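Complex shown without one protein chain; remaining protein chains in place.
So that you can tell them apart, the chains are marked A, B and C in the order they are listed, and the count of residues begins at 1 in each.
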Amino acid sequence: MAKKVGVVGAAGFAGVELVRLLLAHPEFDLQIITSDELQGRPLAEVYPAFAGVSSLMFEACQPEEFPGCDLVFLAVPHTASLKLTPLFLNKGVSVVDLSADYRLSDADVYELWYQTPHTTPELLDERAFGLPELFPEDLRSAHDRLTQGKPALVACAGCYPTATSLAAAPALRAGVVDETKTIIADAISGVTGAGRKATARTHFCFANENLEAYGVGTHRHTPEIEQILGLKDRLVFTPHLAPLNRGLLSTVTLPLAAEVDLDGDRLHQIYDDFYRENPLVEVLPAGGSPKTSSVAGTDRAQVGVFFERRTRSIIALGAIDNLGKGAAGQAIQCANILCGFPETEGLLGQALPI
Amino acid sequence: MAKKVGVVGAAGFAGVELVRLLLAHPEFDLQIITSDELQGRPLAEVYPAFAGVSSLMFEACQPEEFPGCDLVFLAVPHTASLKLTPLFLNKGVSVVDLSADYRLSDADVYELWYQTPHTTPELLDERAFGLPELFPEDLRSAHDRLTQGKPALVACAGCYPTATSLAAAPALRAGVVDETKTIIADAISGVTGAGRKATARTHFCFANENLEAYGVGTHRHTPEIEQILGLKDRLVFTPHLAPLNRGLLSTVTLPLAAEVDLDGDRLHQIYDDFYRENPLVEVLPAGGSPKTSSVAGTDRAQVGVFFERRTRSIIALGAIDNLGKGAAGQAIQCANILCGFPETEGLLGQALPI
Amino acid sequence: MAKKVGVVGAAGFAGVELVRLLLAHPEFDLQIITSDELQGRPLAEVYPAFAGVSSLMFEACQPEEFPGCDLVFLAVPHTASLKLTPLFLNKGVSVVDLSADYRLSDADVYELWYQTPHTTPELLDERAFGLPELFPEDLRSAHDRLTQGKPALVACAGCYPTATSLAAAPALRAGVVDETKTIIADAISGVTGAGRKATARTHFCFANENLEAYGVGTHRHTPEIEQILGLKDRLVFTPHLAPLNRGLLSTVTLPLAAEVDLDGDRLHQIYDDFYRENPLVEVLPAGGSPKTSSVAGTDRAQVGVFFERRTRSIIALGAIDNLGKGAAGQAIQCANILCGFPETEGLLGQALPI
Partner (left out) sequence: MAKKVGVVGAAGFAGVELVRLLLAHPEFDLQIITSDELQGRPLAEVYPAFAGVSSLMFEACQPEEFPGCDLVFLAVPHTASLKLTPLFLNKGVSVVDLSADYRLSDADVYELWYQTPHTTPELLDERAFGLPELFPEDLRSAHDRLTQGKPALVACAGCYPTATSLAAAPALRAGVVDETKTIIADAISGVTGAGRKATARTHFCFANENLEAYGVGTHRHTPEIEQILGLKDRLVFTPHLAPLNRGLLSTVTLPLAAEVDLDGDRLHQIYDDFYRENPLVEVLPAGGSPKTSSVAGTDRAQVGVFFERRTRSIIALGAIDNLGKGAAGQAIQCANILCGFPETEGLLGQALPI
């Protein structure tokens, strides 16, 4: 039976991508989209790709009167979710949260990096972390919870953490990485990653024909990636901005453990085996380097892996659409599992070949 | 007195950028531009930015009949320079070579990475390496040679090596980097770096809206960067392609030496001091992250540096125009020094602010 | 019952877009994709968006041994279709032709503009012109023909003719345009319109950050648009190239007939009424200007229309994806009608909102 859902914060880029996917999803019935800023305006006015497709209007978000949803997607800035999530859960509505508020399992780490106290740390124990390929048991537990009639909370992984962790996890979990050394992740994102807000950074004329790093040493996705990968002050993460709309590529360099012998074929086999059962992660053939254009507009990830004998280094690359597998697609993948639907329901769209 | 110069291989992107700079240079008198492919065609027909500006024609390259040049710039593919350089030197014409043929000081390393034997290894001893900020003595020696009436050979550094080495060298030379560990350079280039040849890679529709790494673990600039920085199998270098014309950003992550204590201010001071006398390298204020758009169309480099205490890592960033400081601009900077002109003659053009 | 189909010339941009759409089409069963240049290579190798999605290989095109297809799509250059079409028809296989070979109803006009004789003019009488919104009866006749067991030939309209004619036709057919004056169509296309061949024109670095007109006064779509709209030497058509992948916008300026009185509302009503029954053409609300990004990746068209009282001019704008409604999408729309399937089967994909 279809689940009734809503999107809170539907005006932002992740929010509107959720709307696009939910409108075509066979099992979710989109009841309401909200935006504090745009309430009262038609979706198709702000995003004209919906002209002739949907007559939805942005509404105000009043959780206490939410129209009978089984589940809400929160595509809101951090701290907003701290306030909204308990309200929805208390009304028995499950929450799939795309914000950062419930990702970090340690409230102190949250406070350190987000410079604001975590107001509902008691929810952290029971929340599922939403990166299904790496934490399948989290979502299975959340599903069990739901079948027992209790609302569930899923904290979806961020865009950089998703691409970086999908690239690095197979090597790390296989135990072939030197645990005494640092891992370097340099990632590049398209401008949708900077959000809908019109700023100097997102102005066409400043973003176009430019490359730059930002948040060097300070980006908040750093502790999230460390948590996912079980690293402790061993990750240097540097994000970059490049002039394209959608796409995120993370290049992760990992030192081989001293005692391990490896070659490119065995390394590739480790990756192939790791993702064998995961329909949304494609490990490229040996020698293949992921392209973001091959996953743009989709909820898939491409992973490639190389072994460089000379320096005994593993170079693992993950490409996603930052709004797809990096945000809205992953949220729906999590919601599918939560609700007992096939994991890929509504998510098998393919990238344009050109 | 003005020097007569020619550009061999003027049809390619580095070659035509040389032409642009030389046409406006007060001390070099451009006599001839050659292209095997385009000989007989007007420059302005192939590059219409020269319409109404220059009536130069591409000519054939016949070194034995070269029209009285003092100096030639070779903007040719590797191996072509192996053949041409001795011919010019034997005629007393100095060579500023933008190809890779004389960059590596060890002919065996050349053969290993370029898969072809080095046919004139005897020239390697006396060639100057063309990266003036890091090897000023090389160019001073070449200048002395020239003043003694002997032709000189300058092997200009490549684009990735330039940006990467300018970013990394101050830390390495200051002795603050752990010599037992690996250094990671992830660099991103605009599409001019892929050359004028029309291929699937350079096709607008494939390069646009895409990010990808290439040459992972195999890029030929790797041994060149190791040579410049005095590393031995300690560099992992991964180049990436992004959808813009001009611009190259290299992000280098270096581990702090175990015994060294450092903070961001001291690190920044090391960089400031290092480039104090170098007019074409701008060290950004502490916290500044270089933008390629700020150096596009110029021969300048921007360098930024960060210290991340958590992982004891130095993150150094270098931004250049791959055709400017990464190719043609650097070649002219070298030629200026070689000929005794001010280092920045003809090179102080500024980037468009937007 | 599903129809078996093939795509001849599947390596080009229109061809591969056909492949993408056909792979997801519920009623067409894609049997074979051919490419003279790429035969023997996997589709996913050339277009990595298909990695993990399709294991199709490009094959040679041998019409005499075509594997039992009911219908083939020809996405080949002009003159190639002149040769292939009769071979397929003679074997009872229907042809949906995306080339220009059967678009012009007058073989002499074809010879004049394409500088080559039309070798099978006898097929022109019975071919259907593939622009369903404007020539529905053509496709109905073709469908009738097919139900009588005879193969049919559909000559799909070109990209510029589609956008231009959808914009101009309602005004022209309503009789409000001055028949003594000239109509001006200035159209802008993304670079996919220039094809897959790597050339100076399609090189990223030349196409990027550039605007230019091309084929001024000589573009071969001119007589095609005149034929569709019933103009005789009354159209000036100037195409332009802009730096984006997909998208085509045609701006058509038409003089109001001397005797006609009109205002913006009545004009808008004419357009609304005209396309009321056409699911793939969206007439924007009065004052709305079409965006190509709203139709990119889709088979929809957006049309906007303005009346400028000051000069008594109608300005009609049509936006399409040149590979969608301008090529592959329209071909499938035609094939749907031909085969008796719903017109929009497999074509209701929506543009990404950002």
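The rule we apply is simple: a contact is a pair of C-beta atoms (placed from the backbone, for glycine too) under 8 Å apart; a residue touches a chain by one contact, two chains touch by 3 or more.
Bear in mind that the values here come from a model prediction, so they are computed numbers and not experimental data.
Looking at the complex as a whole, the chain kept out of the display touches A, B, C. Check C:Pro63, C:Pro290, C:Gly329 or C:Gly346 against the missing chain and you find that the one touching it is C:Pro290. Touching the missing chain, out of B:Val53, B:Leu87 or B:Val109, is residue B:Val53.
Touching the chain that is not shown, out of C:Ile225, C:Val283 or C:Ala319: C:Ala319 (per the contact rule at the top). Which of C:Ser54, C:Ser81, C:Asn245 or C:Thr298 touches the hidden chain is settled by the complete complex: it is C:Asn245. In the full complex, chain C touches the omitted chain through residues 181-182, 184, 186, 188, 190, 205-206, 208-214, 216-217, 233-236, 238, 240, 242-249, 251, 253, 255, 289-293, 296, 304, 306-308, 310-311, 313, 315, 317, 319, 354.
Residues of chain A in touch with the missing chain: 13, 191-192, 196, 198-200, 202-205, 207-209, 243-245. Mapped onto chain B, the footprint of the missing chain covers residues 13, 16-17, 19-20, 23-24, 47-53, 192, 196, 209, 245-246, 282, 284, 288, 291, 293-295, 297, 300, 302, 323, 350-354.
Convention: only the chains that are shown with their structure count from here on.
Rounded to a whole number, the gap between the C-alpha centres of chain A and chain C is 38 angstrom.
As a whole-number value, the distance joining the C-alpha centres of chain B and chain C reads 47 Å. Annotation for chain C: residues touching 2 or more other chains are 13, 192, 196, 209, 245.
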